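Apart from one protein chain that is not included, each protein chain of the complex appears where it belongs.
After this line comes chain A, so read on.
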Amino acid sequence: MSTRFRPTTLTGHELELREQVRRFVAEEFPAGEYLPGLGINAEASPEFSRKLARQGWLGMVVPAEYGGPGRTAVERFVVVEELLVAGAPISAHWVGDRQTAPALLKFGSEEQKRRFLPAIIGGEAWFCLGMSEPGSGSDLASVRTSAVRTDGGWVLNGQKIWTSGAHYADFVVTLCRTAPLDGVKHAGLSQLIVDLRSPGIEVRPIMMLNGFHHFNEVFFTDVFVPDEMVLGAVGDGWHQVTSELAYERSGPDRFLTSFPLLRIFLALRARRAVGAEAEHRIGRLVARYWVLRQMSLSVARSLDAGEVPAVEAALVKDMGTTFEQQVVDVVRELADAEQRPGGDLFDRLLAEATITTPTFTLRGGTNEVLRQVAAKSLLRGAGRAA
């Protein structure tokens, strides 16, 4: 076998944490009243994110020396999956919690850790990722936003696009070129933590096809970024962004996005779930949820063991996001009726799910490119085995 997913399950202590989260979620989102959000497309609610902070559920992996609870990747998995299943509004803290906190722990300076980690844990600072550019989508290493040396820091110029949450975030972690391109495009890139209130920054909204404001364009014109805001080593940006991918790719957010739709279908359209054909189709979905969750949990356990399950994480993301779309298709077919965006809870959620499905297999890199990356690793592994 060229990949390795080991069976695992939640321990007694992890199950206790889950019970706490379930009680919290049940109080926050009484069944039947709340229109669930769909994964990380859910609304941003700084107020809700701060409630989670008070529970100790933001920046969970941050150790005690930086004010965190020092929890594991699996414990974070436990909290995140319960929030996704409820359709909780998790967008405000999402990037800081999933991406920036682990990146700071791994690459950040002592000063950066002391400054930003407590803010992430406390729900006091929101982060976003300045990655894609108009000319750099899947081919991320081709970014042209550049920073040039100046006294005490860098002068940043360029443009980012598809920047989730830049309209409310405090900082944008920006991948940019800090050395001219000399043939090797993966060299000369760096990550800067840019204060979105700096002079020279303009944020423009991009409205999505559901009318939501989630993404933005961010323009940098001679923005000064002090030296102490360089994340990690100058020139090491490519290595840094790619090393975070196992965290980013395999989490429950990659297969649970449309779960609330199936749950509400069963609750409000029970008569459409009757009969052998419907049971067979629902059974296939439940079976897939079971297996994908075991795979995703297995990756989290590997991360806690200090492994880097990069290919495994890529496979989970490709399978999981494709499956999230299938769930919407199956539920729509079983519902077997015209869509009514202004109807009941189920109608509204199905409408929302239908028009957001295209993004499931795009965000964080298209599945096509992901497969190309995964294939290269599989082929390298096979070459070694031969």
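Here is the rule we use: a contact is a pair of C-beta atoms (placed from the backbone, for glycine too) under 8 Å apart; a residue touches a chain by one contact, two chains touch by 3 or more; residues count from 1.
Everything below uses one rule, namely that contacts and distances are computed from a predicted model.
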Problem set entry | Per UniProt, the name of the complex member that is left out, chosen from "Peptidoglycan-associated lipoprotein", "Ubiquinone biosynthesis protein UbiU", "Acyl-CoA dehydrogenase" or "ABC-type dipeptide transporter" | "Acyl-CoA dehydrogenase"
Seminar exercise, completed: Touch assignment to the omitted chain, from A:Leu262, A:Ala310, A:Val328 or A:Leu350, lands on A:Leu262
Seminar exercise, completed: Missing-chain contact, candidates A:Gly135, A:Pro205, A:Gly283 or A:Pro341, resolves to A:Gly283
For this session: Sort through A:Glu133, A:Asp236, A:Asp318 or A:Asp347 and give me the one touching the missing partner chain.
Result: A:Asp318
Seminar exercise, completed: On chain A, the omitted chain is touched by residues 1-3, 5-12, 15, 31, 81, 85, 259, 262-267, 270, 273-274, 276, 278-284, 286-295, 298, 312, 315, 318-319, 368, 371-372, 374-376, 378-379, 381-383, 385-386
